[in-house]
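The other protein chains are all here in position, but one chain of the complex has been omitted.
Our next item is chain A:
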């Protein structure tokens, strides 16, 4: 199972990262905190202090078109906010 799906790069998370040393990822729905901790530690070579997880429900989206109403749903996902030990950091912009 691939635990970390992608990092969340938003203004909100940039701020959290700079102030509280927290970084967030979209993770597999089935992964637990321990697995997430291990995955982050291995992937970024940092030590994780704590992991907070939350499951976002998908929203139903509807759009009116010529041929009637289209109704759909966005995906539901699990988000993990990882607090790193002091001194460690993850640079999501290292490739630019």
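Operating definition for what follows: a contact is a pair of C-beta atoms (placed from the backbone, for glycine too) under 8 Å apart; a residue touches a chain by one contact, two chains touch by 3 or more; residues count from 1.
The rule we apply is simple: contacts and distances are computed from a predicted model.
A.B. asks: Assign the chain not included in the display its UniProt protein name, restricting the answer to "Multisubunit potassium/proton antiporter, PhaG subunit (TC 2.A.63.1.1)", "Trigger factor", "Cytochrome ubiquinol oxidase subunit I" or "Aspartate carbamoyltransferase".
C.D. replies: In UniProt, the chain that is not shown appears as "Trigger factor".
A.B. asks: Even though one chain is hidden, which residues of chain A still touch it in the full complex?
C.D. replies: So the residues of chain A touching the unseen chain are 11, 14, 17-18, 91-94, 96.
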